[in-house]
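Down below is the structure, laid out as structure tokens.
Every protein chain except one is present and positioned as in the full complex.
Right, chain A next:
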Amino acid sequence: MSENAPVISAVDLVKEFGPVRALDDLNLSIAPGEVHGFLGPNGAGKSTTMRVLLGLLRPDSGTIRLFGRDPWRDAVELHRRLAYVPGDVELWPNLTGGEAIDVFLRLRSRGTGRAFDPTRRDELIERFDLDPRKKTRTYSKGNRQKVALIAALAAEVDLLLLDEPTAGLDPLMEAVFQEVIHEAKAAGRSVLLSSHILSQVEALSDRISIIRSGNIVESGTLSELRHMTRTTIEVQTESPADELASVSFVHAFHTEGSPSTGERSVFEVDGDHVGEVMQRLAGLGVHSIVAHPPTLEQLLMRHYGDDLSARGVSTSTQKKVS
């Protein structure tokens, strides 16, 4: 395996549960040292992907490789190099949080000939503000997640598989989590981070994949994704900007305000034509200009907007596009 061979590589994965196609030709590739954001609503196939990566489920077709090996066949060897945080952390009710963490660290260091390092564990317990002496039965969802996170982050592994790891954490812990993931990245670890929290994915991810109905519909760096979508521009010009309305790569053109207070034109431009629009605007005499890159939410809505409108929910993106 060469240095730059992908840590995770999935090609045309298909997984069916009876009539349901949970993974539908899914392609995913994660490079060493990369934090990869994995976006999509519940039921899109994120957890199924994780479970295939862990070798708990076997794909119906397609190939999947972790560190160049088959996760179904070489599960034990591969699991020495990865740690997993399930979306719904279930712990053994009569263990304490500290015991549960140790169980995982011990299982992982077993057979490697060296004991795990308790300082890292204790430091993380401190930072995540967990009481390790309480029985896990009495923990809230957030606390159970902390246990799984600490167990995963204290381990010496190359890959972290995190399935909505902070769904139950408060904003303070969310900040700690982001800090710790930055450290993991600095240490050269790869992370597959499935999440609903867009700001988290935006802050942490090198690359992002958006999954829909078991298929990756968009994948790339955030700026690549932004490039592919529309930028919103609000501009006040000397002469009216109406002529832009008829240009093919300008959408949802409308004006706001009155001639006395100064008219503002608001419109969206396809990502790869922003430069052209700027040149045209320059000729009209710009008083002020605001350009918003698409938010991650808009990116996601672009792929899921029709789902929502089918359910009678209107989204801001939808309104602008139509």
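Quick note on the criterion: a contact is a pair of C-beta atoms (placed from the backbone, for glycine too) under 8 Å apart; a residue touches a chain by one contact, two chains touch by 3 or more; residues count from 1.
One rule holds for everything that comes next: contacts and distances are computed from a predicted model.
Per its UniProt record, the hidden chain corresponds to "Exporter of polyketide antibiotics" from the list "Molibdopterin-dependent oxidoreductase YjgC", "Chemotaxis protein CheA", "Exporter of polyketide antibiotics" or "Alkyl hydroperoxide reductase". Of the listed residues A:N42, A:T119, A:S140 or A:S246, the one in contact with the hidden chain in the full complex is A:S140. Among A:N42, A:N94, A:T119 or A:S248, only A:N94 touches the chain that is left out of the view. Remark: the omitted chain is touched by one listed residue; of A:H36, A:R108 or A:R264 this is A:R108. By the touch definition given at the top, chain A reaches the unshown chain through residues 17, 51, 54, 56-58, 75-77, 79-80, 82-84, 86, 88-96, 98-111, 118, 131-135, 137-138, 140, 148, 161.
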